[in-house]
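Below is one structure, written out as structure tokens, with a few remarks after it.
Of the protein chains in this complex, one is absent; all others appear in place.
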Amino acid sequence: MRFDFDDEQREIKDTARQFLATRFKPEKVRELAEAGTYDDSLWSEISELGWAGIAIDEEHGGQGLGMVELMILCEELGHACAPLPFLSNACAGLVVETAGSEEQKGRWLPGIASGEGRGAFGDPEVLIDGEGAACAVVYGSDDEVRVVDLDGVSLEPLDLIDATRRYSAPLGDGAGETVPGAFAPATDRILIAVAADLVGIAQRAMEMAVEYAKDRKQFDRPIGAYQAVSHQCAEMLYDVEEARSLTYFAAWAADAEPDSLPMAAAMAKARASEAAWSVCKSSIQVHGGIGFTWEHDLHFLLKRARAGARLFGTASQHRERVAALAGLG
Amino acid sequence: MRFDFDDEQREIKDTARQFLATRFKPEKVRELAEAGTYDDSLWSEISELGWAGIAIDEEHGGQGLGMVELMILCEELGHACAPLPFLSNACAGLVVETAGSEEQKGRWLPGIASGEGRGAFGDPEVLIDGEGAACAVVYGSDDEVRVVDLDGVSLEPLDLIDATRRYSAPLGDGAGETVPGAFAPATDRILIAVAADLVGIAQRAMEMAVEYAKDRKQFDRPIGAYQAVSHQCAEMLYDVEEARSLTYFAAWAADAEPDSLPMAAAMAKARASEAAWSVCKSSIQVHGGIGFTWEHDLHFLLKRARAGARLFGTASQHRERVAALAGLG
Amino acid sequence: MDLTLNDSEAAFRDEVRTWLEANHPGEEPAGDIEAFKFRRAWQKQMHEAGWAGISWPKEFGGRGATLIEQAIFAGEMARADAPSPANILGLVMGGPVIMAHGTDEQKERWLEPILSGEEIWCQGFSEPESGSDLASLKTKAVKENGGWRATGQKVWTTFAHESKWCMLVARTDQEAPKHKGLTYFICDMEQEGVEIRPLVQITGEAEFNEVFFEGAYIPDENVVGGEGNGWMVAITTLMNERAGLGGGAAVAISRDLGRLVELIKEHDLQDDPVVRQKVADLSIRAEALRLGGMRALTAQMKTGIPGPEGSIGKWEWAKLNQDLAELACDVLGVEGLEKGGPWTYKMLRSRANSIEGGTTEVMKNIIAERVLGLPRLR
Partner (left out) sequence: MDLTLNDSEAAFRDEVRTWLEANHPGEEPAGDIEAFKFRRAWQKQMHEAGWAGISWPKEFGGRGATLIEQAIFAGEMARADAPSPANILGLVMGGPVIMAHGTDEQKERWLEPILSGEEIWCQGFSEPESGSDLASLKTKAVKENGGWRATGQKVWTTFAHESKWCMLVARTDQEAPKHKGLTYFICDMEQEGVEIRPLVQITGEAEFNEVFFEGAYIPDENVVGGEGNGWMVAITTLMNERAGLGGGAAVAISRDLGRLVELIKEHDLQDDPVVRQKVADLSIRAEALRLGGMRALTAQMKTGIPGPEGSIGKWEWAKLNQDLAELACDVLGVEGLEKGGPWTYKMLRSRANSIEGGTTEVMKNIIAERVLGLPRLR
């Protein structure tokens, strides 16, 4: 029993943290978010590191690692608030790999794994990162999941508050080809990926609040010496750590204990959705006026947290699933 | 426009506060609660002051005052945590007066008003203060309200945590005589009476916490100088004042603006139920270990708050009513 | 207790309502400059009808309305969704502070143009390093023949670029203890030593500004309340602000709540028990806010000054506004994430409600210390 990363996983995490800290400095995130674009060369660089295909099997050009490794990257990308089409591509990969036909796998996975033919991801409400993607994996309103060739498809951009990702209007149920396999396991894994992004966001927003509370003085002492502030920070840690425990466990369960996956994934998404939104709000409160300005970086986190909490099912919806799985039928 | 008591109401409140402070000192409340009895002479004394019939019309031996005056007494009785069959008797009076037949009024109101032939009060779950009462007003599980002559009826005591009132098992739907009138207005008034009791309890529990926070020293200063404590106290005031505003308004509406009564009463009961329970819990927390001992008086308040919050409909149930009245149908 | 309006109050309400129905200027135009022009015209119109200085004494050109009439007026303005007059800070802070602490010359010079909206006022209190701890402000003013030179930075200054005058608190004595040594100035914004930069918020709008004073000149006659009395004068101003801006809050929330109920029905969620519990909770808190306002007003009528209990209302209002907008966005789904959507805007904008005008933490301190009598922090 060991609830901690092994050396290889630790290495992935540390490398990702360092790499992202140099590539996605706050001013870079701001530049991309304000322009509403991605930096293709950064995507290439990340793909060359093998991140895009981290959880895709080697046969299709991936690294063949597991959900834990994918989750580690997602958390770090959330922590960096990185504008990248990573999450959508990973989600597309999870579905095609788990539920796609052999033909679909052969056709789409190599591009997803190499990052050169990205997958977009959508549900009946929104499509994420469709622009520039080769294909889109789309959850339909008819409970079918389809792979859509995006070649020649025109997209209608949606201008959402989260400027670190690209959104467009949903594709509808007409296009594409149904995936033949059971997609529930992929869906659960997708929840974990988003939850990890949210954990990273929450962690970052908390770090910023703690940092500020140590520096900022009011009434002749650091505001972090007042319980009104320090206890808010303690509550942030409470939220972050609960969300993190549940998310890490869910990722491990995806790899090692599939029976526990559905409950664990629903719990992780529910808790991480609430934690990220709540921590970002508290962090603004701790920052006071400055945290409410555009020039401060907090709002990029706040908005990404809000979007992530909403997408792929809200906390309420996942609690409803938890209730059913917890024995209330 | 004046959201405050007039001189006469202020006088009633001050007199009640003073009277109850001398008659229901904490040691007296404890003595009665631990013995599980009422003090009949105190009931007689209170009845002689005209309290039992305060809102009953003069024709039937009451004082003919309104819901505001009754509410004032209820709040003060809650504040004193007084073990008395006042609330049940007042509830019985409200129903018979508002919805009873002339014959029922003539038969029961004079005793209720004088306190010499008390009314008990019950719902499908519990009967309050049946022992020693002349009659009981009972809400049946069949949506009928009945007056039951308690002469010769044997009661099965229920041992609830609230030791400041006497409870017994419900009478069932068989006995008694249906009240012919519309009882909804009486029901709303009953909610206000209970809400006022809860406001009084909350006020008292808050006063005790504030007092303690001023006196008790830890780490060389009064604990009330720490925001962890002082902000909890501020939150108590927030709860108490919201519950109070809503309860006072509902009482005024009962007397002066009947159209607003149903919504106002539901709001008051919902908010006061949560406020009293929450303030009592916080007060224990502020007191620390000592507040958890039997020898401290807080638990009598806590338990009365819990019972009051449950009886006559929970906060959830009344919020459901509010939602309907607020336009959600 | 009497929560109805008496005949004269009811007549007043009808008068306001009728006037607003007949004179409502319609929706604000888009664009900051256009919107401000619109509100300036609206204030002129209000002033001509005698509504601009509703709380001001008649001797200073106001209507001398009672507190209740003021509350009725604020409620009717909110009910009609009428825009604020352009010179709101002049009306609720600048004017009252001049009337209370100004010289006759100052009253003569400044009051009328405030009322008419001819001269807009802004407030220069907050600084980057002094938010809740106002007395720690660093902007300083140094004596220079017949006047002062002010240097420093202010933030959260509304409509600075439209303003003629700034209520500026600056340190004039470096040696004196923190709360002493401050002086309250009225500084001319139309001069070289004043630079204004818009401060964009997380909503993407620039409702506020940063103002840089770099040797801005202020003549002696623009000192209010005497040298070194700035703290005391500023406190009066802030009390006026909190009382003056809070008036229509409950009405505005109740209007938003009505919109939320409609939204829920449009999304066919009216039968969802969880949504119903939340709406009921918001309704109850909104009603408590409204009633608490009436109680505070009654108390103020007795004592003459707004009591510290008002801090509960500020706190309540902030939380309520935030929770309401959040629920609306939840109901809207992805639409509630759309940039520029009215509820999305409100959800983001409301995050500042628990910071601006005194943080919720400061409100709790005030309640603990001044209402409950708990020992002062530290």
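Just so it is clear, A, B and C label the chains in written order, and each chain counts residues from 1 on its own.
Everything that follows uses one rule, which is that a residue touches a chain if its C-beta (ideal position, glycine included) is under 8 Å from a C-beta of that chain, and two chains touch if they have at least 3 such contacts.
Please read all numbers here as calculations on a predicted model, not as lab measurements.
Engineer: Among the chains present, which touch the one that was left out?
Structural biologist: A, B, C
Engineer: Taking the entire complex into account, which one of A:135, A:148, A:179 or A:246 touches the absent chain?
Structural biologist: Reading the full complex, the residue touching the unseen chain is A:246.
Engineer: Kindly state which of the options B:97, B:129 or B:162 is in contact with the chain not pictured.
Structural biologist: Going through B:97, B:129 or B:162 one by one, B:162 is the residue touching the chain not shown.
Engineer: Looking at A:267, A:280 or A:298, which residue reaches the missing chain?
Structural biologist: A:267
Engineer: Check the options B:103, B:125 or B:257 and report the residue that touches the missing chain.
Structural biologist: The missing chain is touched by B:125.
Engineer: Of A:199, A:233, A:284 or A:311, which residue touches the hidden chain?
Structural biologist: If we include the chain that is not displayed, A:233 is the one touching it.
Engineer: Touching residues of chain B against the unshown chain: what are they?
Structural biologist: That gives, for chain B, the contact residues 125-126, 158-162, 217-220, 226, 228-229, 281, 284-285, 288-290, 292-295, 298-299, 302-303, 306-307, 310-311, 314, 316.
Engineer: Which chain C residues touch the hidden chain?
Structural biologist: For chain C, the residues touching the absent chain are 272-274, 277, 378.
Engineer: Can you list where chain A touches the absent chain?
Structural biologist: 1-6, 9, 68, 210, 213-214, 221-222, 224-225, 227, 229-231, 233-235, 237-238, 241-242, 245-246, 248-249, 251-252, 256-257, 264, 267, 270-271, 316, 319-324, 326-329
Throughout what follows, only the chains that are shown with their structure count from here on.
Engineer: Could you give the separation in Å between the centres of chain A and chain C, each centre being the mean of its C-alpha atoms?
Structural biologist: 40
Engineer: I need the residues of chain B touching at least two other chains; which ones are they?
Structural biologist: 227, 231
Engineer: Provide the list of chain C residues touching at least two other chains, using ranges where the numbers run on.
Structural biologist: Answer for chain C, listing residues that touch two or more other chains: 361, 364-365, 377-378.
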